[in-house]
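Just below is one structure, and these are the notes that go with it.
Here the complex is missing one protein chain, while the rest keep their positions.
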Amino acid sequence: MSGQVRCSVADGLAWVTLAHAGKFNAMSRAMWRQLKAVFTALQADTGLRGAVVAGEGGHFCAGGDIAEYPDFRFDEAQLRDFHENDVWGGLQAMLACDLPLIAQIEGNCMGAGVEIASCCDIRVAGQGARFGAPIARLGFPMAPREAQLVAREAGVATAREMLLEAAVVAADEMRARGFLNAVLPDAEVAAHVQTRAQRMARLAPQAARLNKQTLRALCAGNEPMDAVVAGAYRYADSAEHHEGIDAFLAKRQPVF
Amino acid sequence: MSGQVRCSVADGLAWVTLAHAGKFNAMSRAMWRQLKAVFTALQADTGLRGAVVAGEGGHFCAGGDIAEYPDFRFDEAQLRDFHENDVWGGLQAMLACDLPLIAQIEGNCMGAGVEIASCCDIRVAGQGARFGAPIARLGFPMAPREAQLVAREAGVATAREMLLEAAVVAADEMRARGFLNAVLPDAEVAAHVQTRAQRMARLAPQAARLNKQTLRALCAGNEPMDAVVAGAYRYADSAEHHEGIDAFLAKRQPVF
Partner (left out) sequence: MSGQVRCSVADGLAWVTLAHAGKFNAMSRAMWRQLKAVFTALQADTGLRGAVVAGEGGHFCAGGDIAEYPDFRFDEAQLRDFHENDVWGGLQAMLACDLPLIAQIEGNCMGAGVEIASCCDIRVAGQGARFGAPIARLGFPMAPREAQLVAREAGVATAREMLLEAAVVAADEMRARGFLNAVLPDAEVAAHVQTRAQRMARLAPQAARLNKQTLRALCAGNEPMDAVVAGAYRYADSAEHHEGIDAFLAKRQPVF
């Protein structure tokens, strides 16, 4: 058994768990494919309002499962297939998901871990979390789509430090650099994320999905603004829009 | 009377005031149109050297004027007209203005307030200022052009936190995230901005306008660099260019 990506749903929130015992949840090829399947299913579930991604056993994700690498990395076509289909398939499914995503980051968050966290909208870490992509010790560069993702979310200066110096960066520093929204004592991270997710789930769900679609289009940057704007006001007469404004004017809490 | 955008001029500086009593200067449709008219006029005034944007009564701007929303927001065409013409008309006039703009931010800076501040080049806030765009409580998403503006100036991570969590962020935190150039005790903000604006007004005015044109083209990103560069050196033989270099070499203060 080479690791698992598990998912459970409760109260409109999905809890996605990276689990690979004894390897700090390093991502095997099977796990990348499961990641894609999980997020494709979450995206299709219209009853959900958000998702949390966490690792099992006090770590987020230590990177790829290097034990598997000799099987496929030394052949160009297989290497391409791994990065473009397995890895990017999983990350792309996360990025294509309209649900607000929270990363709950404890312990090691390296390589694939940074990439998975970079697909989340909100990132919360414990003080003991450590971030990096020290593949310069493994003799290979970051694949371009993954590098673009990490550079965008962590900043190109941090991406360079991680890739060119194999730097490992502490949680407080990653917060100062804008990658993390909050850093907490390790023992408080899970409860903080739970509260944060539940609060998020009470906000307008259609607005959240529309905001994610817009921000995704803006980040991708390959769609003209006129195309992004074209369908942007279809929510005008929706129940959620009415409820939000009616409740505000009636000075009551909205129920979304 | 549903609020006003006022403007006065003194010593080469324009002072733009958002004023909507009892509503923390929330932007009504009329105010968005006035904002456009004010900045269109400022852009045409070749004698000016900069502008300061502030709110009246200890607040910058609390957002849109929600009392007006039932009149037009629930119809797609009217909603589009509001965002694309009224709101973006005002913001676009600010962005198209070649004058250096300073935002003086006290108290509430929410939604429209963050957007207006995002059109300024320099942002100074009081310690008590609060920033956010909690429209997820009102049941609607941020319009795409506005989201692009806020994500560019406040960073996409902060835009996500504001939009997906309805987060309200303190001034010190917004400074740490790079949105603010300075944070001061509330009582000192106005004087600090005045000094800063006057100092700015003594610098080379043509260079400021050219820098703004260049930075605007770079931020928009839809013009090839060769086109941006094409007219970039026409200032070569200008009086201002001569004066700056002559003064430096003569070890005297330049007079622009």
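Chains: A and B, in written order; residue numbering restarts at 1 for each.
Everything below uses one rule, namely that contacts are C-beta pairs under 8 Å (C-beta built on N, C-alpha and C of every residue); 3 or more make two chains touch, one makes a residue touch a chain.
Remember, it's a predicted structure, so these values are computed and weren't measured experimentally.
Asks: Quick one: which of B:G3, B:P100, B:G113 or B:G139 touches the chain that's been left out?
Replies: Touches the omitted chain: B:P100.
Asks: Kindly state which of the options B:W15, B:F74 or B:F256 is in contact with the chain not pictured.
Replies: B:F256
Asks: Which one touches the absent chain: A:V9, A:L79 or A:A170?
Replies: A:L79
Asks: What is the set of chain A residues that contact the non-displayed chain in the whole complex?
Replies: Those residues of chain A that touch the unshown chain are 66-67, 69-70, 73-76, 78-80, 83-84, 135-145, 147-148, 151, 155-157, 159-161, 163-166, 176-178.
Asks: Need a quick check: the contact residues on chain B for the chain that isn't drawn.
Replies: Residues 100, 121-123, 152-153, 176, 178-179, 181, 196, 199-200, 203-204, 206-208, 210-212, 214-215, 217-219, 225, 228-229, 232-238, 240-245, 248-249, 254, 256 of chain B touch the chain absent from view.
Note that in this section only the chains that are shown with their structure count from here on.
Asks: Approximately how many whole Å separate the CA-defined centres of chain A and chain B?
Replies: Averaging C-alpha atoms per chain gives centres 32 Å apart.
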